[in-house]
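With one protein chain held back, the other chains of the complex are shown just where they sit.
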Amino acid sequence: MRLLYFAWLRSKIGLAEESVEPPAGVTDVAGLVEWLRGRGPGYADALANLAVVKVAVNQEYVPFDHPVGPGDEVALFPPVTGG
Amino acid sequence: MRLLYFAWLRSKIGLAEESVEPPAGVTDVAGLVEWLRGRGPGYADALANLAVVKVAVNQEYVPFDHPVGPGDEVALFPPVTGG
Amino acid sequence: MAVRVQEADFDMGAELAALSAGNRRVGALASFVGLVRDMHVDGDGQPVSAMTLEHYPGMTERQLEAIEAEARARWPLEDCLVIHRYGRLEPGDRIVLVACASPHRDAAFEACRFLMDWLKTKAPFWKLEETPEGRRWVEARDSDTAAAERWQG
Partner (left out) sequence: MAVRVQEADFDMGAELAALSAGNRRVGALASFVGLVRDMHVDGDGQPVSAMTLEHYPGMTERQLEAIEAEARARWPLEDCLVIHRYGRLEPGDRIVLVACASPHRDAAFEACRFLMDWLKTKAPFWKLEETPEGRRWVEARDSDTAAAERWQG
């Protein structure tokens, strides 16, 4: 699974992207986020408040109960501020 | 008094502008229009339906009961269609 | 602030760039360009080969300046521009440019639309269309009057 982080999530996690193989129990975005939080203080800090975290799976916005699997591109980022 | 006609009022009357000296009884736009109607069939035709005639006195829109006097510039024209 | 009534075409890029040039408070620039269509405005299918825009010199500038001052009183505009052409124009030709520069996009959009709605109902211009059946004066549209009335009261 390919993970992408943008804006302050990227700064806090310290990575722009990574490839991960979460345990079999991780089947949706919420589970993935929970698993990521345990990977270090940067992740825990970045993912502390999910009210300011948006998720895209394969470049489409999805809710936290959306399923994720091995081949997916999952992006985590703050609410957008373009325009 | 200087009179200006635009668009189809100009075509019907056959003049773009003229200087007139209406009789003393003509004191407002309505009186002026009534007097103009008597000046010939072109005027009568152009001024037959006042619902489609707009008036400006000294380049400001006015209602038909607006006063007019010797030094005024009075313009008669159809509803505008610019833009 | 500027209002121009002219026979010549205008340079959209240069005019728009000038509205925010050197002013770092401008975050939003909304604009509108009206062009001559090859079909009558009310969509009766009558093709239009050209049109001539007549206006009332003097009163036109006065009305446009009054409309622009009203827009500037209603919205926080850093600058605004109205250019309206007159004379003979062909399909595809630009007729009018309205542009509003503001710190905020809502103000820029609203003021631009307000100016167009008022210009359609207040600025003394008249369109004479050339069609296969001859020339005819375009009639004022109720929808334009209704659009302008939204801004009143």
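Residue numbering begins at 1 within each chain, and the chains themselves are lettered A, B and C in the order written.
Assume contacts are C-beta pairs under 8 Å (C-beta built on N, C-alpha and C of every residue); 3 or more make two chains touch, one makes a residue touch a chain.
None of the values given here were measured: they were computed from a predicted structure.
Shown chains touched by the hidden one, complex as a whole: A, C.
When the full complex is taken into account, the listed residue touching the unshown chain is C:Val26, out of C:Val3, C:Val26 or C:Leu53.
Of the candidate positions A:Gly25, A:Gly38 or A:Gly83, contact with the hidden chain is made by A:Gly83.
Along chain A, the points of touch with the absent chain fall at residues 4, 6-8, 56, 59-61, 75, 77-83.
Chain C meets the missing chain through residues 11-14, 16-17, 20-39, 41, 91-92, 103, 105-106, 108-109, 112-113, 116, 147.
The rule is simple: only the chains that are shown with their structure count from here on.
Chain pair with the highest count of contacting C-beta pairs: B-C. Between the CA-based centres of chain A and chain B the separation comes to 73 Å, rounded to the whole angstrom.
Computed from the mean C-alpha positions, the centre of chain A lies at a distance of 49 Å from the centre of chain C.
For chain A, no residue reaches two or more other chains under the stated contact definition. Counting only residues that touch two or more partner chains, chain C has none.
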